[in-house]
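In this view, the complex is presented without one of its protein chains, the others remaining in place.
And now, chain A:
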């Protein structure tokens, strides 16, 4: 069976790249794909992005004790991007400039730009003398872009900016031969966008529809759910398996200690012979050698260590343990029964509860002495729906412990009671399939939004059948999540099910879905398109901060309605 190990992602701090004279003197554009998950930045002249880091900053909290001391003991340093070695360690101090996929927190953005430019090696005074090609969210609100221009022009004094939509850059400029019409499905970190691109009589008409799941939250919640579920199943599983696993180790140790030569043979036996017989053999050896085992790593060996003077003492001990176990089980049973009875109306327990409640309510207000005596408060226990006390943690632990004890000494005892087939069952976790399924079934988390395939269907339905054909012929998936195994096949089969019988449907994933936007933007930056489409500082000052240049991969520009515009100083 394939076993996948979960690896914590570790970051290595970025180096400060050399700022060569060629870069310095020629005003080489800097291409930044500013994604809500990751920022990719590099020079337009290099074939790969130089920097790849998560768009995060971690601000460690000041230590309380040091609060009074003055400046000298400064707050611990801000960690940005790949400076953060272990994300999990600072999980609660993390900040990002993004709200969904829109930049809203520009102080954080400033830190990240500082990081980017510093690590690109820039050392010119008071300016970053390079045009910036920056990606932004589809239909990025004007106010967000306005603040971005403000930051770049006034803080970094860049000579020019070009804004573009990541998925359009990736589509138009990273494809070898982009077809004219396409349905772009961009599955990203926070949002999924579905962008139909149709060329009509030389005039490109874009209609966008996006679907956003607050995926980070979704995923987190899902993960929490999964964790809980796994814990539950694993506890059950471990209960069954620990004994076998531990004993094996002990056998190996024991063999070494006693220098039994035929360890190999024994191993073969274990593999080949009837498992049941082997198990009992192991247990006998384990029980014999238990004394010699040093440093028991877990609870189980500790219990094994217990040695009794004679059979009788052991028997007595086990009987006792069994009795205790049964007691707890009985307690649990009655509690459960009571709880069920309480919840129902026509049971004696339920009626008794109502009787007490109504009696309490009937008491006259004037001479209410309820609560004076301590016993009064017990009434709450009697009428609580949980039936007084619930299964306590301590009790459950005790039960597990007793189970272990009994199993260690009388392995057959507990198994008799449960279904023998159960011990040969494997729990199959469905989490790996469930988490990505959220993309298609947001209702699993209580969202009323339509799923990915349904939205694709909806977007198609907005077009006439001719255009629908054109779009369905070329469905292009991109974005980091496009790496999900089977996503292409899934979308294809969903699409076939909603398209007319035997009509053409093609779904493909772009090459390198997560870096496509950067490559595309870079190619665009190198082409002649850049010159005319750069927003310069002069334009920024003349046309107002919300103004920007539109091009094939950009958002449409909708100037703020009149009367609301930010005033431009004409004096």
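Heads up, the rule we're going with is that contacts are C-beta pairs under 8 Å (C-beta built on N, C-alpha and C of every residue); 3 or more make two chains touch, one makes a residue touch a chain; residues count from 1.
Quick note on the criterion: contacts and distances are computed from a predicted model.
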item	value
Per UniProt record, name of the chain withheld from view ["N-acetyltransferase NAT13", "LANO_0F10066g1_1", "Si:ch211-266k8.4" or "YL1 C domain containing protein"]	"YL1 C domain containing protein"
Among A:37, A:53 or A:117, residue touching the chain not depicted	A:117
Residue of A:105, A:322, A:398 or A:523 in touch with the missing chain, whole complex considered	A:105
Contact partner of the left-out chain, one of A:143, A:488, A:512 or A:536	A:143
Option from A:11, A:78 or A:539 whose C-beta touches the chain left out	A:78
Interface with the undisplayed chain - residues on chain A	59, 71, 74-75, 77-78, 99-100, 102, 104-107, 111, 114, 117-118, 122-128, 137-144, 146-147, 150-151, 154-157, 193, 207-212, 221, 225, 229, 232, 332, 336, 339-340, 343, 385-386, 390-391, 430-431, 434, 441-451, 454-455, 458, 556, 558, 560-561, 564
